[in-house]
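Below is one structure; the comments refer to it alone.
Every protein chain of the complex appears in place save one, which is left out.
And now, subunit A:
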Amino acid sequence: MATEQPTAAVTGDQTRIHNIGYRAYDGPRLGRAYARRSLYSQSLRGAYGLGRSAKAKVLPMLLFVVMCLPAGIMVAVAVVTKSKELPLEYTRYAIVLQAVISLYIASQAPQSVSRDLRFKTVPLYFSRPIETSDYVRAKYAALASALFLLTAAPLIVLYAGALLAELDFADQTAGFAQGLVSVALLSLLFAGIGLVIASVTPRRGFGIAAVIAVLTITYGAVSTLQAIADVQDSTGAIAWIGLFSPITLIDGVQSAFLGATSAFPGGHGPGTGQGVVYLLVTLGLIAGAHGLLIRRYKKVGL
């Protein structure tokens, strides 16, 4: 317990060794809102491995590059071939690269919440001014922001490239804005689903597997059923089936409201009426994920 010696040795000249001892803190205490912001920024940085080990940076950074690379290539092609439009719509980009997004959410949602559960750090948060809801909101907002960065960055590359290639400005800006709204919604939805699943298990491995399973199995089932419905000419059913997987939900919402071309078989996206249902289900899932997380952490407590 080596403490400072109680020394205040005065030598011949003016050299002094001060023993500061324990100093009380009487500076500002910034309270809940500040703590929530700090947790948000720490979690957001953590989602890209910043402030963590070098190993933790590899996967998120790699996925970020993989996400942006096709956009760079498309832009290069568009500039070189002087084509009149980009090879891919802004709204379509995230749908095409959904595997990368799924991998990202599966790897980062568990690292964001499972660690605190596994190492029982949660009680240390709740013995401080922040409440359950602050913790949940900070974590949710951080992961959604991280996903938005991942999905919006390639759109920015596409948009910048489109302007470089001197494509129609108004057209491109509208498409870009629609794309941003779509990926914002996607980020909120995917972050919510990822966090709810990850918050149930303190084991990171289970969390990763469960998130991937939920995202791919629902998408696999939905697209298979849609293909069958398409073959059997029951085109009316295609749009309704799409309600049952996260990525097709986003596809439906953006085909109905954001001028996107649906990726559903035969392009049978939902009409405006069905689109409202899609939007309500999406918003309901986001609110539900938030509610479930709050309930989950009320139980974890101390």
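Here is the rule we go by: a residue touches a chain if its C-beta (ideal position, glycine included) is under 8 Å from a C-beta of that chain, and two chains touch if they have at least 3 such contacts; residues count from 1.
Following the convention adopted for this analysis, contacts and distances are computed from a predicted model.
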Hidden subunit of the complex - UniProt protein name among "DsrE/DsrF/DrsH-like family protein", "ABC transporter ATP-binding protein", "Short-chain dehydrogenase" or "Cytochrome c-type biogenesis protein CcmE": "ABC transporter ATP-binding protein"
Residue, one of A:A76, A:V96, A:L124 or A:L280, that touches the chain absent here: A:L124
Hidden partner interface residues of subunit A, rising order: 1-3, 21-25, 27-32, 34-35, 38-39, 42, 51-53, 56, 115-116, 119-121, 123-131, 301-302
